[in-house]
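Okay, here's the structure, questions in a sec.
Of the protein chains in this complex, one is absent; all others appear in place.
In order of appearance the chains are A, B and C, and numbering begins at 1 in each one.
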Amino acid sequence: MEQILIQGALLSGLYALIAMGFTMIFGVGRVLNLAHAGYVMVAGYSYFWATYMMGLPIVAGFAIAIAVSTGLAVGTYLGWVRRFLNDPTIVFVSTFIFALILEHVMTLAFFRENINVPPIVVGMTQVMGCPVSNNLVAAVIASWACIGAVLFFVRKTHMGRAMRALAMDRRGAIISGINPDMVNLTTWAISGALAGVAGVFWGSYTFLVPSLWVLPLIMSFAIVVIGGLGSIEGTLAAAHIVGFMETATVLAINDKLRSVPGLVIMIIVLLARPKGLFGR
Amino acid sequence: MKKKGLQKLGVLISVVLALAIVLPLAGGCTAGAPAPEEPWKCGYIGALATDVGRSSQRTTQIAIDEINAAGGLLGRQIEYVEADSTEEPLEGVKAYEYLAEHHKVDFIVSGCIDDVSLGWMPRLLEYKIPTLDTWTSAIRCIEIVHDDYEAGGKAYFMPHMNDYDQGAEYVAFANDLLAAEMGWDTMVLYYEDTAYGCGVAEWVRDEIGPGAGIETLGEVCYDIGTFDFTPVYSKIVAYDPDFIFHICSVNCVPPSAAYVEMEIPIPIFGVNVAACSAEFWDDMGGMAGGFNATMPPPTIGLEWDPVSQALIDKYKARWTDRPIFPHFNGFNAYQGIYHMVEAAERAGGFEPLDKWVKEMEKTDQILWRYGGHERRDDLSPTGQDIKWQYYMYYGPDHDYTHSCVLDQTGEHGRPGGMVMQWKLEKQDPLEATVGIIHPERWRNTEFVFVPWIPEEKRIQK
Amino acid sequence: MAFLEVKDLEAYYGKAQALKSVSFNVEKGGCIGIIGPNGAGKSTLLDSIIGLTDWRGQIIFNGVDLHRLTPRAIVKLGIGYAPERGNLFTYMDVKDNLLVGAYLAREKIDENLGEVFEMLPRLEERQKQQAETLSGGERQMLSLGRAFMTDPKLLLLDEPTLGLAPIVISRIADVLENLKKTGITIVIAEQNVTFTMTHAERLYLLERGQLTMGGTPEELRGEEYISKTYFGV
Partner (left out) sequence: MIRRLRWWLIAIAVMCVLPLFVPLGFPVSVIRLLVMGSYLAIFAMSWDMMSGHTGYISFGHPFLIGLAGYVTAFLSHQEGFQPPHIVLPLAVTLPLGVAAAVGGGMLFFFPSMRVRGPYFALVSLAFMEILHRLIIAVRPEFTGGDRGLPNLPSVVMGAIPNYYLSLGLMFATAIGLWYVSRSNVGNVLKAIRMDEDVVEASGISTYRFKRFAFLLSAVTAGLGGVFYTHYLASINPRRAFSAILLLDIIISAVIGGMGTIVGPMFGGYFLTFILEYLRPYLFGQWRLLAYALVAIFMVIYKPKGFYGIAQDVASWFQTRKRRSAQYGY
């Protein structure tokens, strides 16, 4: 039981970080960026390349990972998504293909072998009698720091307010002097940076493989739909629902069914309350 | 204006696309049936982005170059073509069709993983092309060969031991080292859900207990997509066994890394395919020290016979990128191609299939520690030379048709399941710093526990 | 030269022409009203000034030609817009709504916020309340306040009295008078002719996309057409 609580809380923190960037883009631009989890994967590889293969310090690895994923996100937006904001199907399909392209490129660069990223913080701690790796704890603390920073940004800064304003009433935002293109771009950049942080921690929590994006993508789907697309609070809550359910399933039933409860909840929520628990 | 430009672009694209489709068709039409003086064609199928695929791909090339340099097969050169199966079963089928029908290859060497091989098995039965499968050891493949022998299954050969024979090797290892030397009597069977993992686990479950007096406290099976091993190890630790018997082939690095990161206080043994790769140290992010694994014989850490050493030298001279050292399937592919070609020489080619299969089934090859290909029975066993590697295929009347014969008695010298261990510190950045700890005859390094295993867990008789 | 000069303005919605050759001037510190029935093009006219439509002709504000400027640039020049039905940010609280209005006028936030709260004390009371829970009149006030936060020299008001009770309208009227005292130029587009006539110095009648009549309230009150159509006399 303690195991489920602790593991669930830690996993949920990471999920929230990945799903957060995903939901922000939908909230502001009303499009789903399926390549988001692809950025997470590429960021993980960038960090591994910088720190382990190039021998740079951890901070530099972080900076490179964040720069790469932010660059990818901004590139995706400026490259073509900007032109198709009113056609979600094209964005949907094209970003999905883009994620696949990222997978192929990473396969060409790093091969299809599972790679282990050295932990950022070493060692294990016993929490309530359960072994927990310090690395995971650090990852979750960092996730929460990032989530807190994003929440602060969205609530207390002009740009953050502009994002929320654009999500709620586009026309109202424009006549207040907000340039939607600029706000969209900023959102994509922030979402990319979050993917960068998430990538480093996700990679060091799990392992690196070019198809790493599929599972986080499906889980972020479930999370943002349960929480309500575009709602940050909903994402936080849903990440915990999914995280705990998943841990409980893995520990009590079968490891192979880990993604099923989240998806089942998602389907029930969608059919019973399509806007999600916290959606508007 | 812009619209018109777009239209022209449309016309251009259409024309190019039409040409792209029609031209190869026309090209295909003009290519006639191969004339007798044309070279033999050897097709390679495997995932070219994986270490496993590349090992056998490269040694295949080396073997074919050597044969060509020595005059070829029956006076004809061998041409090498390849098709990528990308670890996707559907791509595997397409790649197999491509080799069989586009290139009309005479024989195929495969480095495919289990489910890809199982995917193209029906095509093998249809085309009946001699095929050497160097990676998969799935007993299902062997069952198909055995059951559909006349329908075409006989064209399939596996130049290494199948799942069940490997399982038998591990039982021997458990008997010798774990039960007899260490005095352990409880374990947890921990395996991945692949054809390989389940196949070996089945054997180990049925044989180790009764055979070595080791009690299986529980079984933990995990999916190859698993990324978080904390809960998995929590389950294992809850059983509190003397040791963990781990079987994995596809997803090996993550469970190993989790074991090190979580500092699981229970010794781990078993089959870890990634640990026999020279890149293991790097893939683990430098945490491979002290890790051990049971492996089929040709593995890093072993002292090499001259034939294998020559292969390694050629390999290293030709390729410097990953994998820097061939996996065991690389050695098997290299030897297997020689078996196929020698059988074809004796049978006068790969047609008719029956004749070639008969010759292939007669393969009986021993690699000597200090010798070469040739049989040097006079040197053994009293002389200084010892039998090192042994290849012979089961016949159609045996259940394990066309997989390699297991020589458990040691009569032919094959080691009964070798256990290699990574040293705690990596000494040479390019070379694998591993040694063999079991069996006794091949041991070249001392077994050490990883530092976090508590004293009480290190019971030894 | 007039503060806002609109000349031969033409605007389209798809292929339908919404405005035909509209011309008028507004003097600095003045307050004019555009009256006309529903669908006459009043909102389109205001949208064009703020840069939301694709228009032809000439709009010169404070000596700057507004053609092909983005709404952002136009807001920056000092035009505020309180659109019909507000376009409020429903799930933000009142204060945040106002702060979004100050997106481009960050250095004057405190000063403008103080003025808004002084003019509209109701908003100060409810500053922590979500915009969606506000009543119709409060929403209209918030819309006005948000437009004021952009620190405008020219304020465009679209239907400020639409759907409001008479008592609330009189409160809006007070606000409007206060605004005029601060020296802001105001353009009101309204269906409510009585209200407009009370506050505007000059009125224009917009019908089917064209300005058909113009003059001071007194002049227009005399027109038979206006009395018949808009006062039902």
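By our rule, contacts are C-beta pairs under 8 Å (C-beta built on N, C-alpha and C of every residue); 3 or more make two chains touch, one makes a residue touch a chain.
Remember, it's a predicted structure, so these values are computed and weren't measured experimentally.
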Considering the complete assembly, the absent chain touches shown chains A, B
Hidden-chain contact residue, picked from the options A:105, A:124 or A:151
A:105
Check the options B:65, B:126 or B:263 and report the residue that touches the missing chain.
B:126
Those residues of chain A that touch the unshown chain are 32, 80, 84, 87-90, 92-94, 96-98, 100-101, 104-105, 107-108, 214, 218, 221-222, 225, 229, 254, 256-257, 259-260, 263-264, 266-267, 270-271, 274
Can you list where chain B touches the absent chain?
4, 6-8, 10-11, 13-14, 17, 20-21, 24-25, 28-33, 47-49, 83-84, 86, 88-91, 93-94, 97-98, 101-102, 114-115, 118-119, 121-123, 125-126, 138, 140, 144, 148, 193-195, 198, 223-224
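Throughout what follows, only the chains that are shown with their structure count from here on.
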Please identify which chain has its centre, taken as the mean of its CA atoms, farthest from the centre of chain C.
B
With centres defined as the mean C-alpha position, give me the chain A-chain B separation in Å.
37
Which of the residues in chain C end up touching chain A in this complex?
50, 52, 70-72, 75-76, 81, 83, 86-92, 96, 99-104, 106, 146-147, 149-150
Across the complex, what residues on chain A touch chain B?
3, 7, 11, 52, 107-108, 111-119, 122-124, 130-133, 135-136, 205-207, 212, 215, 247, 250-251, 255-256, 258
Show which residues of chain A lie in contact with chain C when the two form their complex.
158, 161-162, 164-165, 168-169, 171-179, 280
